[in-house]
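All protein chains of the complex are present and in place, except for one that has been dropped.
Which chain is which? They are A and B, in the order written, and residues in each are numbered from 1.
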Amino acid sequence: MTDLSKTGAAVGEPVNAPSDAPNAFLEVRDLKVHFPTDDGLVKSVDGLSFSLEKGKTLSIVGESGSGKSVTSLAIMGLHRLGPRGKNVQMSGEIWLDGQELVNASPDDVRKLRGQQMSMIFQDPLSAMHPYYKIGDQIVEAYRVHHDVSKKVARKRAIEMLDRVGIPEPAKRVDGYPHEFSGGMRQRAMIAMALVNNPELLIADEPTTALDVTVQAQILDLIRDLQKEFGSAVVLITHDLGVVAEIADDVLVMYGGRCVERGPVDEIFETPQHPYTWGLLGSMPRIDRETSDRLIPVKGQPPSLINVPSGCAFHPRCPYADIPKGDVTRTVRPELELVPGGHWSACHLPAADRTRIWTEEIAPKL
Amino acid sequence: MSDTTKQTAAAVAPEQTSSSEEREVLLKVEGLKKHFPIKKGILQRQVAAVKAVDGIDFEVRKGETLGVVGESGCGKSTMGRVITRLQDPTGGSIHFEGQDITRLNSAGMRPLRRDIQMIFQDPYGSLNPRHTIGSIVSAPFRLQGVEPEGGVKKEVQRLLELVGLSPEHFNRYPHEFSGGQRQRIGIARALALKPKLVVADEPVSALDVSIQAQVVNLMDDLQTELGLTYVIIAHDLSVVRHVSDRVAVMYLGKIVELADSTKLYESPMHPYTKALMSAVPVPDPKRRGTKSERILLKGDVPSPISPPSGCRFHTRCWKATEICRTTEPQLIELRPGQQVACHHPENFADQAPQDTVLLSAAKEAVELVGEAVLEKSAETVAAAEAEEAAAEAPVADAEAPVASEGTPDETPEAESGDQESTPK
Partner (left out) sequence: MILLLVVSAVTFGIFFLLPRLAGQTADQLAQQYIGKSPSAADIAAVKHNLGLDQPLYLQYWHFIKGIVAGATYNLGPTTVHCNAPCFGYSFKDHVEVWPQLTSRLPVTVSLAAGAAVLWLVSGVTVGVISALKPRSFFDRAFMGVALAGVSLPMFFTGNLAILLFTYQWPIFGRTYVPFTENPAQWANTLFPAWCSLALLYSAIYARLTRSGMLETMNEDFIRTARAKGLRERNVVVKHGLRAALTPIITVFGMDLGLLLGGALITESVFSLHGIGQYAVQSIESNDLPPILGVTLLAAFFVVIANLLVDLLYAAADPRVRLS
């Protein structure tokens, strides 16, 4: 389970060339997830590629509607289930440990869910069934994939509750979700997700609903557990502070596409995309006294039905007029390797980008 | 016991405050309490009460922004609704511009509703979906029977422009707007009657980061332009730091620290403030791994129905001693512009130096207090005390040495030094 032999830089390897089974533990290639609605086709994810190794954490950052949550559900194969699941149009490839998931049979994907890949959600109160005991819900998760008696599974549940730091696990195992505090519920949720030692853990805004002190506890727990189990973690968040805290690699999404991707230090030190600059400039920071104003991104996030042509960010980008002609309005920028060693999808010439970042943006942050 | 130190500290404080900026007090809150009764049985007898706000004092001065932070359940939102008199206080008093508004009935509050306005968190829930933007923003004029110069419509369009919306949005409905735009509408409505005080409860927490920054800047601009006074209630300490002149930190219905923003964030005195701030993730990956800077509080906030005795934070505090369990610390101004309710403050002379034995709970209170934190806190305390000692030398020279030697004991890691430093 905790095979760490396949470690390596998760980003930096070009992933556009479609080949057979990839070397990376998790590899997503040109993923597209579209939802037909009465108003038109919602292109939630529109050509996303990335890879991730075991033991590493990838943070997907973006605002609401950027497609980050849909990506996580797509990996889990979750949005295809349910009444409207049939209508979802999905293409591309998702490789998990040598197995392709987009074209796999639903039952094969189901067997992987909860076993090899599992997920924790934003609001642990609504994510747990209100009528069943915490313990029973964990037992259920364990027994789906393990042919063991209820007694054995219960022992395992208590063990997991203990592991995630719930006091008196033998007693709390019989508690109901509403009897737990927010932080304890999220711990229980993590215990449930990890009960089968998954190799991939997807955490969708796991701390957004929690207070800061509890958030710190939960992030710490996720980090420790990752070290212990050696799993790959995909952490979806809108909070760049959380990203800096926990991620090895960062993927910034905008309008269903990746606009920038790279190691965390790179993204924070020499970000190359104006949207990333905007995110950094929008964030008030606790560690600095800024009587200066925040530098917000002007305008509104794009509609996913009528995604702006060319670069989706161009209507909000202060530098859209720098590249010659109307290339920003007509040509969609592809991810390119930038000098620092990460990937960015922007039409701005590299020299301009460096100049703007070092001279205009960075000093104000 | 600790009276001498307290007195000296209190004695020093006033003369220093006098030099600090004195602005006219707009809102003065004293001993404010709000309890929600819990009733049981057929007779609905009151068996207990949720002490949401349990005795707080503060002032809001004209033109400033007071930030109120705290975790969920600390009573900050209730406080906001009580000071705007959307809810009746259980005890204490509220003075607005010198007028006692604590017990005013709704008719009495009516004229004051012009001056005190509230902005809510949920831009979706607080706008009636069946009304146009025009009628939502003009509602305050109708309710107060005010006819603005140039007519209501013109004034509403001016307001819409002021908050960065197009005047043509007048006839649209709330659902046609995004979250950030809806929050702008809420702000326009709040500003319609040119209020003196605006209480904003989590005004940006439902918004995306880039939009959040737009709204923060807008509120900032409006304050400069219209001379508004804000009370901003938020759980996000970064936002509060950015917008506030002064900040109140609440824990279980009490203010534990109330200080100028810079002072609070640079040298927090209450251990809870310190822990709270250290928990905020900083968007700087280089600072990761410096776990030494992080104080990880264990466990959960106790129930506000039966809050802990003495200092309410003592059950989770790594510095708690016997006195914390028995005696409630008062909110006193230890440094100019910094009020703290703590027996063993950080970055300052200990208020109860003779009380050195840690409660057993204290040792388990935090998971990791890095050595660096302890050293640093010991250092700053020593420095602060040296300063204090110098200042107080003629008054209380006997006090200083005990204090400076006693303080490092408050930190669990430094316990080994106990024998040496205790003179007796």
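Observations
One rule holds for everything that comes next: contacts are C-beta pairs under 8 Å (C-beta built on N, C-alpha and C of every residue); 3 or more make two chains touch, one makes a residue touch a chain.
All values derive from a computational prediction rather than experimental measurement.
Among the chains on display, the ones the left-out chain touches in the entire complex are A. Annotation: of A:Val88, A:Met119, A:Met184 or A:Val212, A:Met119 touches the absent chain (contact as defined above). For the options A:Ala74, A:Ile94, A:Ala141 or A:Val259, the residue in contact with the chain missing from this view is A:Ala141.
The set of chain A residues touching the chain not shown comprises 76, 78, 81-83, 110-115, 118-119, 121, 123, 126-131, 140-141, 144-145, 176, 178, 189, 192-193.
By definition in this document, only the chains that are shown with their structure count from here on.
In this assembly, the C-alpha centroid of chain A lies 33 Å from the C-alpha centroid of chain B.
Across the complex, chain A is touched by residues 71-72, 178, 180-181, 208-214, 216-217, 220, 235-239, 241-243, 262, 265-266, 275-288, 294, 296-298, 300, 367 of chain B.
Taken together, the chain A residues at the contact with chain B in this complex read 63-64, 181-184, 211-217, 219-220, 238-247, 264-265, 268, 278-287, 289-290, 293-298, 300-301.
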